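Missing here is one protein chain; the remaining ones are kept as they sit in the complex.
Note that the chains are named A, B, C and D in the order they appear, and that numbering of residues resets to 1 at the start of each chain.
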Amino acid sequence: MLYLYGSLFIVAAIVLVPLLTTALGGFKTLGDLRVNPFGLPGEWQWSNYWDILSGARYWQMLGNSLLIASMTVVLTVAVAAMAAFALAHVRFFGSAFLMNYFLVGLMFPIATAILPLFIRIRDLGLLDTYLGVVLPQVAFGLGMAILLFRNFFRNVPKELFEAALVDGSGYIRFFWFVTLPLSRPILATVAIVAFVNSWNNYIMPLIMLNSQDKYPWPLGIMIYQGEFSTDWQLVLAFITLTILPTVIVFFAAQKHIVAGLTAGAVKG
Amino acid sequence: MSDAAGIIERPSPVASRGRAPSRRRAGAVGGHHRNIGGVWPVLVLFLPPALVLFTLFVILPMGEAAWYSLFDWSGYGAPEDFVGLKNFETLWRNGAFRTALTNNGLIILVSLALQLPLALWLATLVSHRIPGTTAFRLVFFLPYVLADVAAGLIWRFIYDGDYGLVASLASLVGIATPYVLADRDYAIYAVLAVVVWKYFGFHMMLFIAGLQSIDKSLYEAADLDGATPWQKFRTITLPLLSPTIRLSVFFSVIGSLQLFDMIMPLTGGGPSNSTQTMVTFLYTYGVTRMKVGFGSAIGVVLFLICVTLAFSYRRIFMRHD
Amino acid sequence: MASIALHDVRKFFGHHPVLHGISLDIRDGEFVILVGPSGCGKSTLLRMLAGLEDVSEGEISIGGRVVNDMAPKERDIAMVFQNYALYPHMTVAENMAFSLRLAGAPKAQKDAAVARAAEILDLAHLLDRYPRELSGGQRQRVAMGRAIVRDPAVFLFDEPLSNLDAKLRVAMRTEIKALHQRLKTTMVYVTHDQIEAMTMADRIVVMNGGRVEQVGRPLDLYDKPANLFVAAFIGSPAMNLLHGEAVAGPNGVAFRAKGGGVLPLPAGRGIQPGTPLVYGVRPEHIELAASAACDAEAQIAVVEPTGSETQVFMTLGPDSLVGVFRERVADEPGSRLRLRIDPARIHLFEPASGARIDAAAASTPPIREAEPA
Amino acid sequence: MASIALHDVRKFFGHHPVLHGISLDIRDGEFVILVGPSGCGKSTLLRMLAGLEDVSEGEISIGGRVVNDMAPKERDIAMVFQNYALYPHMTVAENMAFSLRLAGAPKAQKDAAVARAAEILDLAHLLDRYPRELSGGQRQRVAMGRAIVRDPAVFLFDEPLSNLDAKLRVAMRTEIKALHQRLKTTMVYVTHDQIEAMTMADRIVVMNGGRVEQVGRPLDLYDKPANLFVAAFIGSPAMNLLHGEAVAGPNGVAFRAKGGGVLPLPAGRGIQPGTPLVYGVRPEHIELAASAACDAEAQIAVVEPTGSETQVFMTLGPDSLVGVFRERVADEPGSRLRLRIDPARIHLFEPASGARIDAAAASTPPIREAEPA
Partner (left out) sequence: QTTVRLMHVEANPNYVAVWRKLADDYQTQHPGVTIDLQFLENEAFKAKLPTLLQSNDAPDLFYSWSGGVLKAQAEAGAVQDLTERMQADDGAWAKSFSPAALAGSTINDKTLCVPLKMSMTGFFYNKALFEKAGVDGTEIRTWDDLMAAVEKLKAAGIVPIAGGGGDKWPLHFYWSYLALRLGGEPAFTAAKAGEDGGFTAPPFVEAFAKLKELGEAEPFQPGYLGTRWQDTLALFGDGRAAMLLTFDDSANRQAAAAADGKGIPREGLGTFPFPAVSGGASQGSETFGGVNCWAVSRNASDEAIAFVRWFSGPEAQRVMAENGMLIPAAAGADAGIKDPIVKGFAEELGRSSYHQIFLDQDLGPSVGRVVNDMTMEVVSGQLEPDEAAQEIQDAFELE
């Protein structure tokens, strides 16, 4: 127990110092931040936070981010889970090929594909729409999500599948009634990852969105960055304020990462 | 492309071998049961959304990018200046790219040798429901959540030779303050540390999720069989988690090769390209210099490396059987 | 409501052959019990009926239609799995109602069916629990409940009562029989419990190593096991089987075991002295000889009282013999018991083929029986 | 080698109380069998002994040391889990050798132990298989094998034979007894099989709803059930229990059931007419009256031949009665059977408390027995 908590606290400390620095940095002046990055602020600049919080822009961007991220999460989870289910459970010609096909997506750097991607979104008329950001994000998240899902789905005891078959369900209802409820840990994991990726994604909204009122928060940081200088204290304050939603999402999702979901299902 | 799916779990051996690949979880559904009726509705309903999205927004753009790699093109107008493989040649002759390759190798090494074990260790610590686990999970996951800009910035502070943590530590020990990020020889190690810090939480989450599906009664049985915690880890956790671990290794390798977000704000590839990775190289030399053709060539090379690695990964693991 | 026909059904797991050609006809509404040693293929056969395993070779038809390639859900089958296969994320009630829910049954109907099953299975107080919060026997009952809420064409039960206590098992037996009587559904039932097999089945199928050894009405099997395997398998403790040959004795032909003991043979079976024989006598057909007129004298090895009876393990020369007596046998191991054997109740088998030697002809009866009860 | 003592052990799952204060002493080397209805807490008790469940209240000591807070692996216990808990990623051989491997035993020793266990369990041909490739009974045998390769201080068996066929079960019973005799290890064994319980146990613990109802030697339990629960639970088919009262009859005091039937009472128990009674008679103690001199005449409801015996369900007025006869009863349901009951073999209980009324005094014997066999 001592060993356990001891280790946990040490690692947590290492992890936390930079994070606390972020939060505290938001209370400093730029100069203070530079010469005293780790200590308490010489003078608490509450206004850094207050100015952000009291501005409508922050809330609007947060709303946009949330909207984009939730659409991304829902779509990623739904689309990937379905595909992974088919790939995990149905034997069909070309299923191995398909899996490889999805894997390819992990192996090509997005940076290369930005321009063609933009052209595609433009041709679909999705420029400057939320969907124009969401769809590519989902597409790029699919490879990993499908792999994770498939891996997990295969661990669902096959006896349950058989029981469901005998109870009169087919693939689809088995997916809905048994696979998904039993895959809560991985659903939550994928959801968190998709959320974080979307939340912090910068390049996609940058390229696809033109109207300021659709900007998610990563584009909002821009206003603190000039050509030759950056107001880091404000950036830090801003980032601190945008971590909070992710933390909430994390708490909501990780409740589902629980053990023993299949306990009691089968004997032997 | 090669059978990369085999990376994740060995392809099922010829049915005639009579038993499933040894490392797969017992009783798992995976592909082992026969098809029951109603296959078509599933295929027709479940696959197309992913297929369409993926093809449209990943595969086609990639194909186009690969096509651009044969052009000298700035990204404006249409690519017209066909140069064949010249972009690849240029790339091959570029010293910074070779540094980038080595760096990617280092990152892979560190990810596998340091990051994954750390993630696994922490995952086993916080996968039980003991008081405080949720908090610890969150804390460990936070670096991953943190925006790259912030992470890069903060670690610059830490490494700062004048005011940074490293500086104060160094003065505590009484050695000369290292300017870590400015040092061509050490900067990459500094970057590696950040990489571990930033991304171990992700793997930890995967492991936690994977650990949840290991039957608790196996640990009970092992307890009674007299297993020490380490033995339980070795003989129960590791083998049963191995699908997840293999997945994690895969993501880790691919992710290391694609590492980018973290490095740009931290060092931007410097000093003197010593922390360049393939993708930062791609970004600085391809994207920001608007040499779309050249950038695409880097993408293609990176892709080929990924595929090769994926393929040999599978072979190496196959040999273990 | 459906008849089931298996025609030379075979099953391989990879290269392991598991079923070697099973042919069987089950009438609509019949209650058939499969018995056989552990690992002989009972569950596999059941799972093939349910459509959960491929049929490697041969043909299975249900209700006259070949179902080899039919999906489980189209077969209209309810099954109790040997390993339960409960939905771990559903409560007991939800587990039992699941098939009805899939079928789109109205809530009232589901509730009624679940309540009824729960009552039969004594699960009413556990309806809100999850499988992981149940004892082994309770889980088994839920598995049972999941099947009996339904009204399928065929019920398949794979050792559904193995983890229940005797009292509950007796009660469940009655309930299953009542269910069968009420629904007249075809039932295929695997059990290791001899009493279950004997009392519930219309017919029993005895399997061994992937083959059918004998099919018949319970008492027929008991009274006329077609071969040595069935003879030894049905009945517990198992039938005593002694190897030896027919010899001419004072009262006609008798049997002399290899070990030397001489035992009576029934008259009029036309057995020639010198014929090699396997002599079978059920433990309960060995009686303690009240008078001095005994057939054999055996030495007691172990005495095991079971309460209602006493099992006595004896040696007759080098052969061993088990008797089950209603009487409490208080004698010490080592002491001698005088036994009587009713020659009318003994069984004779050919040592080479293992086939039963019947009164009329010494030929094996056909394995497939034409007229079930 | 270890004695086990439980002192007022209680267990709650959340708010559900599951064990209500179990006190029990098990001698070093004793073979104790736990029986009780499904869900009464047997597995929970076993798991608490193994250290897999917290002790909510009370104290467990093994070998004289309180083990409440001792880790399972320090308790030196081998256990067969009710749900097997086989390591899915290890072959049968590896599963069985696992504990030895952990202990760092040399390969030769492991191989020998596994080979020996495999032979006993008839698993030799399956050693290279993985659990998922085994039948239910085979898996259970592996679970058993995993325990018996070891030489622990205490063996815990949770229904280790429930999925085996009768023949194998008989063989396994013998093997376990031989093991016990050889190792003289304390064994705690849960079973639903009456024969197992009766023939293997030094003492049987009858549990019900988280309480111990009676502890005693098998035949004591059978012959002198301390209360109605034990009477009804031990023995299958269960003891017939009729409610009624003592009445004065021609041959002394007799028993009149509520339904009207009159049955003989043993003489000399000092029972006053008018005393309310529960009258118990085991099915095998009901005999068919050969002569006209019968004790009761019952009407046949159902006849179930089990091969060796025939179970006859009868009605005696409104009461029902089960008899088990060696004879084949060929009578049709509806016809009347004339029965004899040996008054020496009946059991009497107080209706209110359920306690046994003994010859000497009508008091319940103490639940904890001082002198095991």
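We take it that contacts are C-beta pairs under 8 Å (C-beta built on N, C-alpha and C of every residue); 3 or more make two chains touch, one makes a residue touch a chain.
Nothing here was measured: the structure is a model prediction, and the numbers come from that model.
Looking at the complex as a whole, the chain kept out of the display touches A, B. The omitted chain makes contact with just one of the residues A:I10, A:L40, A:L53 or A:M222: A:M222. Only one of A:A96, A:L206 or A:V258 touches the absent chain when the whole complex is considered: A:L206. From the options A:L66, A:L127 or A:L180, the residue with contact to the chain not on display is A:L127.
Interface residues of subunit B with the unshown chain, by the touch rule above, are 74-77, 90, 96, 156, 159, 161-162, 177, 179-184, 187, 267-268, 270-273, 284-285, 287-292.
The chain not shown here touches subunit A at positions 29-32, 34-35, 114-115, 118-119, 122, 127-128, 202-203, 206-207, 210, 212, 219, 221-230, 232.
Here is the rule we go by: only the chains that are shown with their structure count from here on.
The centroid of the Cα atoms in subunit A and the matching centroid in subunit D are 57 Å apart.
Inter-chain centre distance (subunit C to subunit D, centres taken as mean C-alpha positions): 22 Å. With touch defined as above, residues shared between interfaces to two or more other chains in subunit A number as follows: 157, 159-160, 162, 165, 170, 260-263, 266-268. Those residues of subunit B in touch with two or more other chains are numbered 19, 25, 27, 33-34, 36-38, 215, 217. Residue ranges on subunit B touching subunit A, taken from their complex, read 1-9, 11, 24-25, 27-39, 41-43, 45-47, 49-51, 53-54, 56-62, 64-65, 68, 75, 122, 125-130, 132, 134, 136-151, 153-155, 157-158, 160, 162-165, 197, 202, 205-206, 208-217, 243-244, 247, 250-251, 254, 257-258, 260, 278-279, 282-283, 286-287, 292, 295-296, 298-299, 302-303, 306-307, 310. Taken in their complex, subunit A has these residues touching subunit B: 4-5, 7-8, 11-12, 14-19, 21-22, 25, 34-38, 78-80, 82-83, 85-86, 88-92, 96, 98-109, 111-117, 120, 135-136, 138-140, 142-144, 146-148, 150-162, 165, 170-172, 175, 185-186, 188-189, 192-193, 196, 199-200, 218, 221, 232, 235-236, 239, 242-243, 246-247, 250-251, 254, 257-263, 266. Taken in their complex, subunit A has these residues touching subunit C: 157, 159-160, 162-170, 173, 177-178, 181-182, 260-268.
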